[in-house]
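The next block holds one structure in the form of structure tokens; read it before the comments.
All protein chains but one are shown in place.
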């Protein structure tokens, strides 16, 4: 039934579908929007909305991580970002907020990220989030996990996010001692989210490392250039559904361990959020959409963590834009914008209500139509 | 034969097609355009053209409902629109007619629709239409049907249109007593049109409520944002054909009750009207196309009823444009525009003639080609 | 093998492909371009290139019909065009050549074509072409064939083109006595070309009327609006291939009558010409491409005959443009334009040479790839 296409003699490709290719089809009862719940829980941590922040400095500062946490989502601070490279990144963020399309924006990003990471700042930043009274999560890259983990764990985080563009359960290196995710996670007391990945097999292997959550996708949005630089493009509807199959198979092979899928890519509007969950995700990771809120640290500018790579940047810089509203309004409305970029989770609730579902887990079964 | 696609392991989607994806193929005799009839009849009410107005205040005032009725179509006034919120909505309509793209148009719509509905105005508006000597139809939302129905019925309408973006035969609520469509319709003496819906099952269930007509689609046009806000997008060619299958099955199960399908969405030109009927619709519901006539109450501005939602608007505001001609000319020509937006039903007649069909019911069998 | 798609329950559509959807694949030997022939013959009339002019006043005057004939193609004058409505259409053509996009171009076309046809001018125009020493062909619409045929035949034409947007072998009318094509053609001594048509069955029926040539397509180009006005859109690759199947079947059922297919639509460049022949056409009908030559009667403006319809125009007006070169250069080069709009038949020859074919009939078997 799965569409395997022979693109040339003896070379096949699986067909993949993007969130834009599919749409939701209401096929049963309707339900009052007030009877719908968007609650989500990862390990011991409950959330009012299935929303994790993409760890870009453009949206996540200690302050905004707290704001998002208080609103019911999960903020994630990048311990390899500006907040751990600069005592006070305010000036750098302001400079970035003033760049326009004419400026050599990538070079500027490379410049400000050339500053070395100062491990002692990690503890400060974690403390700032913790003092906000919310669940504390930080992101570290697989390459720096072994070096930075001790500092991070000492600082006391609740959830660790090990995230690179693409992470596998088995990294091969003849140069360094590579990170063995399985052993690393087994030694930890706290839940780990790991990713991104793009296919069934990698998702399954990441689940077997003991991760509590797996990130699906590479955070692709209209600024992302993973496609043109690496030739890697992730059809998110397919990637999420395939990872959901891995979740089911892993649940079966472990007799009950449920690993959460966090969709990261192709998400711009409330309709996209609804479709990602409808394809099987448990939560979404939001990057650029959060940069439109008043609280955004760089005045609405947006860049993906990979956009500052010193020799192979993979992401364009989106200059600062007029904010749409507070983060609260962005997530819960009221909206006075017709394009689905405000009231993201109010839109989700209404989509669920129109389809008659009560909660996110049920909504993963919603009918879809493929029309592009 | 129906194309079920596995978009990922274990998650399927039906393929759906838009009106733009298909085209009409003439495959038999041709016929004189004067020998073609576009007549339509709903219950006891005959119409010269299979045309129902979408109940937007942008096109439907008591006066234009009468104009459309006299020209052979069915006007529909929204009893939750400006005409029942304002004693005299002229000033509000003029303000809306002056808005341009720079204005905060959605906010303005939310503002003018924040005014409460005054039930006593309903009777006045209905009377005004009735005095025009045409079939009287009004639209009410499912949420307000129980409250407003007594007033509406007292006022004396011929046809009741119960329309929300999406309506199901079974609405679930733990908060209010939900509308039981089947019981409600059974108690009425007049024909009810109900919708929208987007799939076979919902269409069939709505038919079983006793409705005389079912609306297929969510009124999507280029201003609609149901897709980006809710993730719901309706491939109209497929939705109409599926609902036509429900019409056949319901005809069979009842031994002869024929429920009319009114297509609402994807309709801009006479070619679109022809394709909707060719897919199986009995009539079309026209929104934005009617806003191009001289008589349009807001000077040619266009907005969908859902565009004024207080917290989750789903539709952009189309600023006023130079009218193309009178409503009569819009429907019957002559046209001096090559784009198919004038002489909508003259275009339909000619399409039917080129394919050799005599009436709309026959034309539902026309051959189609899928070329996109 | 043919792709029949269920677009909704119980409603099917055949898949159709446009010339743009396919491309030519060279899969065998290559050949010297000088060894390739583009010759074509219809009945007793030989042509150096398989090129018939679309009978628009924008390209065909008595003078340009002669020019095209001398260059090896077939000019076709419209006997219902400006040349038979005006003693001297020069002034009208000049006015049209001066119209720009701002002008009410469709209204102007309707105006100048409102002038009645003067049958006595037909003989004059035919004589002018005949004096040029070329094969004489004129176009008449099916509606006016019975009235105008006597005048046309008296004037002495070689080939009669009976062309409407869509022509069937059986036209039904309760108003007028309809044209019976089969009887009409049987009574004639000269070859008749008839069309357009868009499918196998209509093509076969038109062949059975005794026509020497059948026009496939409705002359669609980027100015055509048959699609938006009537919902009729012709995927030309499919339409040509289907008509070629009708040609084979008719050849078989008659034991040897070969009816020529003339493709009319989707043709802009030499590559399009090659693809139309590669799909099975014997010749192409060129409209707008010829309006780019210096000799074009309206200074390079372009309009389709249906664009001047008094109540339902179906075609936009293309304002005059800087000519690309003489008609000779347009057809045979040399080209100094990279876009394939100059040297149309030199491009065809080279495409045939790259694929190793010697003549047009052989080239109909060329391999195609579908890549869109």
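In order of appearance the chains are A, B and C, and numbering begins at 1 in each one.
Heads up, the rule we're going with is that a contact is a pair of C-beta atoms (placed from the backbone, for glycine too) under 8 Å apart; a residue touches a chain by one contact, two chains touch by 3 or more.
None of the values given here were measured: they were computed from a predicted structure.
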Shown chains touched by the chain that is not drawn here: A, C
Selected from C:200, C:250, C:302 or C:317 as touching the chain missing from the view: C:200
Candidate in contact with the missing chain, chosen from C:112, C:207, C:220 or C:279: C:279
Options A:125, A:139, A:314 or A:350, residue touching the unrepresented chain: A:314
Touching residues (missing chain, whole complex) on chain A: 4-18, 104, 106-107, 110, 165-176, 178, 197-199, 201-202, 225, 227-235, 238, 307, 310-317
Residue numbers in chain C that touch the chain omitted from display: 1-3, 17, 21-32, 34-35, 200, 237-242, 244-245, 248, 268-275, 278-280, 333-340, 343, 346-347, 350-351, 354, 356, 367-371
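Everything that follows uses one rule, which is that only the chains that are shown with their structure count from here on.
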Size of the rotation, in steps of 5 degrees, that lays the CA trace of chain B over chain C: 90
Computed distance of Cα centres, chain C from chain A, in Å: 56
Centre-to-centre distance between chain B and chain A (centres being mean Cα positions), rounded to whole Å: 40
Interface hub residues of chain B, defined as touching at least two other chains: 17, 238
